[in-house]
Structures are given as C-alpha cells and as structure tokens.
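Apart from one protein chain that is not included, each protein chain of the complex appears where it belongs.
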Amino acid sequence: MLRYTIRRLIQLVGVVLVLSLLLFAWLRALPGGPVSALLGERSTPEKREALTKQLGLDQPIFVQYLKFMGRALSGDFGVSTGVQPGDAALDIFLQRFPATLELSFLAILIAIALGIPLGYLAAKRRGGWFDNLSVAGSLLGVAVPVFFLAYVLKDVLSSALGLPTGGRQDAIDATRVTGFFVLDGVLTQEWDAALNALEHLVLPAMALATIPFAVVFRITRAAVLDVLDEDFVRTAESKGLTAPTIRRRHVLRNAMLPVVTTIGLQTGALLAGAVLTEKVFAFAGVGEALALGFERRDYPVLLLLIIMATIVYVVVNLLVDLSYALIDPRIRTR
Amino acid sequence: MPLLEVRDLTVVFERKGEKPFTAVDHVSFDVEPGQTVGLVGESGCGKSVTSLAIMGLLPKRGARVSGSVQYEGVNLLSLSDREMRDKRGRDLGMVFQDPLSSLNPVIPIGLQVTEVLERHRDMPRKKAMVEAAELLDKVGIPDPTRRLSEYPHQLSGGMRQRALIAIALACRPRLLIADEPTTALDVTIQAQILALLKELVHDLGTALVMITHDLGVVAGLCDEVNVLYAGRVVEKAQRHELFAAPRHPYTHGLLSSIPRLDAPRGEKLNPIRGSVSDNIPWSEGCAFAPRCPNKLDVCVRVTPEQEDIGGGRLLRCHNPVKPPVAEEVSA
Partner (left out) sequence: MVTPTRKKDRIDSLAESSADAGVSLAASAWRTLRRSPVFLTGATIISLFVLVSLLSPWLAPHDPSEAMLIDQVIKARNEIPPPQDGHPLGGDLQGRDFLSRLLIGSQQTLIVGVLATLIGLAGGLTLGTLAGAFGGWVDSVVMRLVDVMLSLPSLLLAFSISAMFARPNQYTVIIAVAVVQIPVFARLLRGSMLAQRHSDHVLAATALGVKPGAIVFRHMLPNSLGPVIVQSTLVLATAIIDAAALSFLGLGNPDDRIPEWGQMLGDVQTVFDTHPQLAFWPAGCIIVVALGFTLMGETLREALDPKSRR
C-alpha cells in the first residue's frame, strides 16, 4: 500500500514536470511570445528588444525553463499581467484557493447527498415513474451548459429565494483567519458573517453541483441495479436480515465501489466547472482567476493555476484509488 | 404431521408484452422432520424456482405464486414480508450453488455468520463471534478464529461452501434447502461437501430439500425423490425404488445417461434426445412427448394425470417403462 502510494506520488512529480515544460514551451511559442502578451502588439521594436533582454528571452529555451523552475521552487511564479496586475501569481492563488475549496466542497456535498439516495431509490423502483423521471432529469442535467444554468439560477432563483447574486460575502465586518469565509465566521463566532458567506455559496454551488449530481446519480443507480442482481443479496435475504441491514451492509457497501471512483473524478473536474460558475457569480476564487486569465491572456497566472489544477486533480485521483482499497478488501489483501 | 407440506405450488412469471410463463405447475410434496427429499431435473425444470418460492425469495413483481406451503402448519405464502423475514434464516435455511458469488465480497466471513445470529438469536456481537467460530469448526474449517476476519476471496471454493452451510445452519433451522450445493465445486470437494451435509442433517435432525440435476447426489443422500419436468412432478418414489425401477421414460432416460463402470463393454450410453426447450405445453399433452422414446399418439393429445401406482409412488405417464424383471434389478 505504502509502496503503491509512493510510486503514484513519484508519477505525479513526473506528470507535473512534463506538463510544466509543455506549458512553458506553449508560453514561449505564442505568436509574439510573452513580450506581445505584456506590451500588446503595437509596441515599438526597441521596447520589445529591451523587454526581451530583461526577461532573458534571448537565451536558449532550456536555460529559460531551468531558470523558471529555479524561481518557481522559491515561490516566484512571476507577476500577474491581467487578473490582478502587479500581484504575485502565487499570492493570487493562495488568496483565492480557499474560496474555490469552499465552493467545491459544498457542491460535491450536494451532489453526494442527493445523488446516492436518489440513485438507490431509482434502482429499487426500476422502470417506475420515479425512476424514469429522475433518469430523464439526470440526462437533462448533463445537456445544459453550466454557465447558462448558472445565469438562470442567478436571475430566477436569487430573487425568489432572496439569495445574493455574486461575490463571496457582503461588505460586512468579518475577521479573517483561514481564508475560508464560512469557517472563519464559525471560528470567530461571527455567525452573521458565516451565514452571509454561506448564502453567497448556495447558488454557485447548486450550479456547480448539477453535473456531478447527475453523474453520481446515474452511476449509483447502475451500480445498485448490478448489485441487486448479485447472488449474495439473495443470500442476505435468505438469512432473514432486515431490509435496512441488507441495504446498508450488502447492497450499498458493494455499490459504493464505482460510485467512489466517480465522486473522485467529478471532484477533480469541478475546477473546470468552477471557471464558468465563478465567472457568472463574480465569485473571487481560482476559477474566476482562470476565467479572467484566459480572457486577458495573463500567462504567469494561467501557468501557475493550471499546474496547481493538475496537482489537485492527480492528488484527488490518488486519494480515490487509496480509498478504494479501504472499501474493497480484494484489493487491500492482495 | 409433515414439517413442510407443499400443495399445488404454482409460479407464473409475467412480463409486460410477453406471454406468461409457468415455471412451476401444481407441484406438491411433503417433507417429514429429519427427512431428506430430492427435487431432480434438468436446468429449467422449475426446481430452483420451487425452492425460491418456498423461501419467499422470488421477486415481488413479475412472479405470481399460488398454492400453499405449510411449514409447521403455517402457510408461508400468506405471511407478510416482515413475518417471512423472521422465519428465513431461523426456521428455514438455504445453501446456494455458487459459493463465491453467494458471499458478500467486501465484508469478513465472521460478520456474515454473526449477523444472522444477532438477527435471530439476539446475541451480542462478542458472543456471536465465539459461536461463529464454533460453527466454522463444526463445518470443518480449520483455524476458525483466524478465518472469521478473512474475506471470501481468501478462502478456497470448498471452504466457502462450508462457510455458507455454517451460515444456513447457524440458527438450527428445522428445514434446510440446498440448491445444487456441489455443482460449482471440484469433484473431490463435491464428495466432501455431500458427506458434511449428510452428517450435519443427521446430527441436528434437520430436514433437507436437496435440489440437483445429478442423480449421483440423490443416490447417496435422499430418502425420497421427486423428478420434475417442465414445472411438473412426473415421478415420485423412494430412492431405492426409483433407482431399481424407474417408471417414467424421463427418469429412465436420466438414469441410463449416466456412465457406469459395470456396464458391458461396447454398450453405448443412452442420452435423452433433444433438450428442455423441445416442449409442448402441458395443457396439450405430455410436455416430454417430443423427446420420449415411448411416445404414443395419445401423449400429444391428452395431458397425463398423476396416478398413484402403489407403494407411495406417483407417476404421470400414458406409457410408462415396464418394471424390469427381478434379475435385471440386481445387475
């Protein structure tokens, strides 16, 4: 188990190195390169040359990459040119990461809390109206563009439910401890601040949760259908166990194997949805920074955030594989 | 009074847009306390469905069950889901065909034994664990305490089937149903498991309904045998009489398709022609007629009734096999 984890972590380092090299090369390969990105296309040749020298762009790409990596190891990923011009890229990430974590956590929580029970119910009533309706709903859920749904929630639900339409928190007096606004409110017992931050999370989290919910629902339903057909469920019935015991210990326990994988993959992929959702709700997280970075071609910020996204995605998938071993003894005791 | 009294048990599977299919058709038989009764037939003859109907394990939707199943004077078919859950595992135990797929792969063997003790005998977990180890020991699993914490994939096929038997017998049910318990096992293991079953039901005084396609299993184990074909009992007899003088052509065919070491050199095996799918509906005649060597014209026109032919034997045939003369019986 430990060996496996270490091997996967080494793999992760490899993937991050390769990806950072690719991203770095991509940055250099841009038409006009970072100089145009910084100065715009209508700058004078003199200015361009000066900046090229200043940035060390006249040196071979390997030297540039090694220098970049050297700076990166000391935490210097360059300065933002468009998202928050002048700010260090790393600061932007650190400042915004808790926001996205909070949002993703709530979104995946919604997806799990609704997806698993509904998926189980639909499977138990296979072919009934509830099953058909919820399957149709889940198919619709993946067909709707996330940002469109976010807009609909923002324009329609916010007024109906009296929920805020953007930002992380209203301009109220709140103490910052961890950068997680809801958690901060709870820690400092500033309940108003916590509640306010939570209200700001509800709509974006709902929009972000749609796809993971639809997917978790469908995988749960399919997995439960498979397990219900298994011989060991019949054995459990033949022992006269109560319905809740059979459901929990025999059906769900086995059906969870594929569901856990799905939850992991969806959690990792949330960042892509967060780019769209956070932009709609002007929610100051990593996703919004990425959206702005793409729009304004802020390459230092993009480079760092994409590398970070990769690390998060790969680590989440590693955690999933490890938790798999916890649920499935066939892997653990092999 | 018999322990189990099955009367006119009928199971019809109904599916939307498809013709209803009668899997079990007015099957009746008794099981006395401590007796071992065999249900024999090819796959698809309704023997497994019969066992599932007795246990109340058929799907609620799609399967219509009628007739009666009296267990200790109570009709199991009239019980509510809840009452039936109380009976299963406590009064009726069941062992299934494939021990690997019949055990939950993700929880330890110990829990799979103790959960039935906790459920029906109100045992606290600790005491149940001790009892479970004793049960595993009794079914011949070595080092039972260690096995409790192991998972099904860590046990051999024979061990798994032993564990399933321990689970089925954990609450000392008066009736055990075994559905092809040896089919998925190696031949050498088969004999061990059969010997174990025989010993356990003898020691505990448990009645056993043995479901099998293998007449070899019947020969070593059963007191009475019901031969099923296409959902109906075609012949019922005491074991010795059935083997000595099979009367139904189907039973006769089953017996003569077994290879025998003492058969004369050069004698050919006599397999039954065709397969179970070559049926005619019972309502139009004898379902076995298309495959029957003794077929008469009447067989495809008139449904044969079940007749008592004496000595506790029942037969459903227009043209039965002649009882053999004495010297052939001893051969």
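Quick notes on this structure:
Letters A and B mark the chains in the order given here, with residues in each chain numbered from 1 onward.
Here, contacts are C-beta pairs under 8 Å (C-beta built on N, C-alpha and C of every residue); 3 or more make two chains touch, one makes a residue touch a chain.
No experiment lies behind these values; they were computed from the predicted model shown.
One chain is not depicted; across the entire complex it touches A. Touching the chain that is not shown, out of A:257, A:306 or A:325: A:306 (per the contact rule at the top). Against the chain not shown here, chain A presents residues 15, 18-19, 22-23, 26, 29-32, 36, 139-140, 142-148, 151, 155, 226, 229, 268-273, 275-276, 279-280, 290-291, 294-295, 297, 302, 306, 309-310, 313-314.
The definition used in the following text is that only the chains that are shown with their structure count from here on.
With centres defined as mean CA coordinates, chain B is found 55 Å away from chain A.
Residues 55, 57, 84-90, 93-94, 96, 98, 101-108, 111, 115-116, 119-120, 151, 153-154, 164, 167-168 of chain B touch chain A in their complex. Against chain B, the residues of chain A that register as touching in their complex are 230-232, 234-243, 245, 249-250, 253-254, 257, 327-330, 333.
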